[in-house]
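Certain chains of the assembly are absent from this excerpt, and the rest are unmoved.
Order as written gives the chain letters A, B and C; numbering starts at 1 within each chain.
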Amino acid sequence: MTERPPKERGKKQSADGEFRPVSARKVPRFAGVSTFLRVPTHDDPGDVDVMICGAPFDGGTTFRPGARFGPRAVRAASALSRGYNPSADLDLFDHLRCADGGDIACVPMSIERSLAAIQARVAQIAEAKALPVLVGGDHTITLGALRALAKQHGPLGLIHFDAHSDTFGPAWDVDIHHGTVFRNALTEGLLRPQDVIQIGIRGPFTSANDLDFARKHGLRIVMIDEIKRTPDAVAALIGAFGARGKCYVSFDMDGVDPAYAPGTGTPVPGGMTSYEALFLLRQLVGASIVGADVVEISPDHDPSGNTALLAATVLTEILSAVAKSRRAT
Amino acid sequence: MTERPPKERGKKQSADGEFRPVSARKVPRFAGVSTFLRVPTHDDPGDVDVMICGAPFDGGTTFRPGARFGPRAVRAASALSRGYNPSADLDLFDHLRCADGGDIACVPMSIERSLAAIQARVAQIAEAKALPVLVGGDHTITLGALRALAKQHGPLGLIHFDAHSDTFGPAWDVDIHHGTVFRNALTEGLLRPQDVIQIGIRGPFTSANDLDFARKHGLRIVMIDEIKRTPDAVAALIGAFGARGKCYVSFDMDGVDPAYAPGTGTPVPGGMTSYEALFLLRQLVGASIVGADVVEISPDHDPSGNTALLAATVLTEILSAVAKSRRAT
Amino acid sequence: MTERPPKERGKKQSADGEFRPVSARKVPRFAGVSTFLRVPTHDDPGDVDVMICGAPFDGGTTFRPGARFGPRAVRAASALSRGYNPSADLDLFDHLRCADGGDIACVPMSIERSLAAIQARVAQIAEAKALPVLVGGDHTITLGALRALAKQHGPLGLIHFDAHSDTFGPAWDVDIHHGTVFRNALTEGLLRPQDVIQIGIRGPFTSANDLDFARKHGLRIVMIDEIKRTPDAVAALIGAFGARGKCYVSFDMDGVDPAYAPGTGTPVPGGMTSYEALFLLRQLVGASIVGADVVEISPDHDPSGNTALLAATVLTEILSAVAKSRRAT
């Protein structure tokens, strides 16, 4: 991101003097007001490199609701988060000033008003040259982010982890819901179809033509079998995104098997293990990530809390890749 | 209901020969497709006295969603339901042919379309001279039922069990949600305010004027203290409804204390015990009930299943009162 | 075991020096192999005043099974048990040498073999002049105990806490199950019907004649309303048992409301509070108790563990009443 003028580090600082996690050797991990990754809350994206916001909206959910409590659960699970990634060999917080930007005020009864609020906040963050990262919420929220970012950056590439391609048709005549967002995004011209990869897709499907839209637009669909049988080839596909322009990363927790992430709205057996997901996320190094999200965390269906903890770890892996990419430049 | 011509009992019967529960001495309670109170599924309200329908809608929920799974949970909990009520000294199924009318197809993203679907189904049932009974779903669904029934019967009385009066103002500019339905109903002229009683109301409230609307319209608010300190006086208030014209019964599970009904969207400590609730429901005998519902059952917050079981028992008590009233006439 | 010399009351002894709980000030309550009330395991009833045995049988359950794990759960919950009862003003362990006699080897597929095993063990304990106390298991197990004790003592009185009278007819042509045991016992002549009291009974019932058998035999049925409205009168009924000969105490956890005891096979809303149950149990002082049980603890339906903890407290109350009665004599 050479086009980005360097921010003046430390110009505006949190109480602890820096936009990094509170030290667990000073304040125990179980203590304190919960924030994403234990970083300070802060409103102004102009002061940071990364602004993580909750998007507590589940009004686009077609089956089990509850993802509106996703941000709260990920904040709590973040208590265990750490910053040094041995595979990347860096502490992401040495390279990225991170803040918790709070939650975007969504309206559970209105998809459009919620998308507008998300779009506005993401646009503000992006315009301040910080990286917007969202914690959902159901997958509908991604459309708000893509609308903001495509307006600023033009059509984006997409690295999308999910059990579903989310390019499906309307349900009950509702055209935008959590299973349609990438059809909506493609139709609105927010994505570069040839630079879209969907990872972890698996059936059974509702009908034979479920993937027709995705295929017609030339999206690269990585079915779960590819991940299980040729993981390194899939890793290479992701790694190749370094040369493919600006892109967005969207991680739907149901890409992972329900054994690892039961707390989600529409679980599908036969998915990735947590190791496979984290391994693939590590291949993001080099990609020009202009926004990211992790969505479909539904705490009421997560008796062990594993889903929220994995979501926090997914956040960390994405940010580690961003940090490593930036260090390299 | 003297205006109602007697139906020919048994004219049209279910496979088992009658619209009553499958005998637990023939089919174990844990077996079989779950229906409300183990009665047969049936579509045509013209064949029955009572049609129980699910209204799986939680799109009006302002806090914890999940009530869309209420009907499913109450059907499952109904496995334990029985028909003979010792306090009424009758088996409700000897007097009421009951069917499970299935679920009304609600659209989680649209309050208005869902209310319209509910209104249509309730109108059809009422026009067939059967008693419509709904299982929610969040409290928003009641507005659909009241719209149908007031059109047929004129403004209704209301016996309303709840922690909240649900006469609050809009939230986030949304005028109809689960906390506004009785304000909406009063504004639309669906209720006779002087014949509205709200039982179990308790604070803390959001603001001092939360009950202003209710008070201005002259609703009778029975705060929880009245129930605790003078239960027989409250019972008498309900018993007096026998002389007050057609009425609707709406039972929000959060009227009961969360110890008894944790599985609800907006629990409030300090409520009724299950015994108090059932005792008060037994006072409904004599009332001209033209519709009823039990709402705000959220199974994801009901680890023991107690809430759904109590909701099924509430259904049984209401129907027992109806049966006893009809036998008396 | 008539050859056995009379026990020297209070002459405390044994491996750990005494048949009383391990001191929690020496060994933390969370530590050690779990036994009932933290008393030592011991095989020979000749050495003790009270022998508590598990009867892990749920093969007589008509709805939710799982009570076979009741003894294990009550042992674990017993970690919190204590011996000094302020209402009785005594430490039961100062007066009763208590042991955990282990579990009776029941066969889940055979009611008759399980009852035979229970009968044999209870007979052995009773013949050794120790008090047999069982932890169930479903209510079927009580029949085994009554068979043993009536053989030794003649027909017994019964103080029975329950939501159901358990005098129902066969289900699916099975004549003995957890809902029939007191009909079986009465038919077999094991009880003195005029000295049977059933406390906490409530509907709805399966049919109007559910209580016919109980009424025909003159059992005293205390419906839940009596407990709620005239608790002292109910207490007096129990207190009067001091003058009514040898009796058995059977406590079915579903006598208590599911809010207090969700972990049971056939919960019925509208029951006793824990306080009401414990208050009534304290009235047992003076009764000639020759055996007791607490049954229908189903840990898989007890997410908070409250049911097992209450069952352990019920045990303690019964034993306190026994201790106080003996001290008085």
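Keep in mind that, in the parts below, contacts are C-beta pairs under 8 Å (C-beta built on N, C-alpha and C of every residue); 3 or more make two chains touch, one makes a residue touch a chain.
Predicted model only: the values in this text are computed from it and were never measured.
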| item | value |
| --- | --- |
| Total identical subunits in the assembly as filed, 3 in place | 6 |
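Note that in this section only the chains that are shown with their structure count from here on.
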| item | value |
| --- | --- |
| Leader among chain pairs (count of C-beta contacts) | B-C |
| Between chain C and chain B, distance of the C-alpha-averaged centres to the nearest whole Å | 39 |
| Averaged-CA centre spacing for the pair chain C and chain A, given as whole angstrom | 56 |
| Two or more partner chains touched - positions in chain C | none |
| Contact set on chain A toward chain B in their complex | 58-62, 64-66, 68-69, 105, 107-111, 113, 172, 174, 177, 300-301 |
| Touching residues on chain B, where the partner in the complex is chain C | 24-26, 28-30, 79-87, 89-91, 257, 259-260, 273-275, 278-279, 303-306, 309-310, 313, 316, 320 |
| Parts of chain C lying in touch with chain B, wherever the complex brings them together | 62-64, 169-172, 202-208, 210-211, 223-225, 228, 257-259, 262-263, 266-271, 273, 301-304 |
